[in-house]
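For this depiction, one protein chain was excluded, whereas all remaining protein chains were kept in their positions.
Entry: subunit A
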Amino acid sequence: MTIGKQTVAVIDYGMGNLHSVASALSHVAPEQNVVVTSDPAVVAAADRVVFPGVGAIRDCMAEIKRLGFDKLLREQIATGKPVLGICVGMQALMDHSEENGGVDCIGILSGKVRFFGENHTDSTGAHLKVPHMGWNQVHHNDHPLWVGIEQDSRFYFVHSFYILADDASQVAATCDYGVQFHAALTRGNLFAVQFHPEKSHTAGLQLLKNFLHWDGRN
């Protein structure tokens, strides 16, 4: 019996550059088929789905809704196949974002997306730059996507808005930048990260590899 190549679909909704996500996925799993697509049929046929995103949430949500990808994502998550949200892709999964004067998001995960603030400081009162840009430590729980990744490893972040989920049982990792925020969330076959695994060197590539071998169960 021949087993077909597994396929991972990277959803393209015109927001930013998907080259690095696709090339990192191909790098860690050359035996899998990586497709960047905006075709719902291709997404539906894939074994796994990656939902990235960069830029402003208002523009992202406008495109997601125009293309019907909010409905598509709900359907794909309901099939039980592994789905990975990255950065603004993760933020779009929440209920609401403070960005752009307030934008309703897809609402697959319950929680808010908040601004770090103009005068963001750490516990000593020292000024913190916004966006939160660079390598910060991620404190993770026990989940198949963290296998082979040391506790408190550093990942690459670029964001001005952070997530606080309502349901503590969905928090897969936290990060501290003046405020403790949720750097990764999970619910069943859905996993979402605020950082960029495709830009996070060894630790990030390991997480992508884990995702591509994940069956969607905890």
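We take it that a residue touches a chain if its C-beta (ideal position, glycine included) is under 8 Å from a C-beta of that chain, and two chains touch if they have at least 3 such contacts; residues count from 1.
Keep in mind that, in the parts below, contacts and distances are computed from a predicted model.
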Pick from "Imidazole glycerol phosphate synthase subunit HisF", "Aspartyl/glutamyl-tRNA(Asn/Gln) amidotransferase subunit C", "Peptide/nickel transport system permease protein" or "Beta sliding clamp" the UniProt protein name of the chain that isn't shown here. "Imidazole glycerol phosphate synthase subunit HisF"
One chain is left out of this view; which of A:Q76, A:Q170 or A:S200 touches it in the full complex? A:S200
Kindly note down the residues of subunit A that lie in touch with the hidden chain. 16-17, 19-20, 23-24, 27, 54-56, 118, 122, 128-137, 139, 152, 154, 156, 158-160, 176-177, 196, 198-201, 204-205
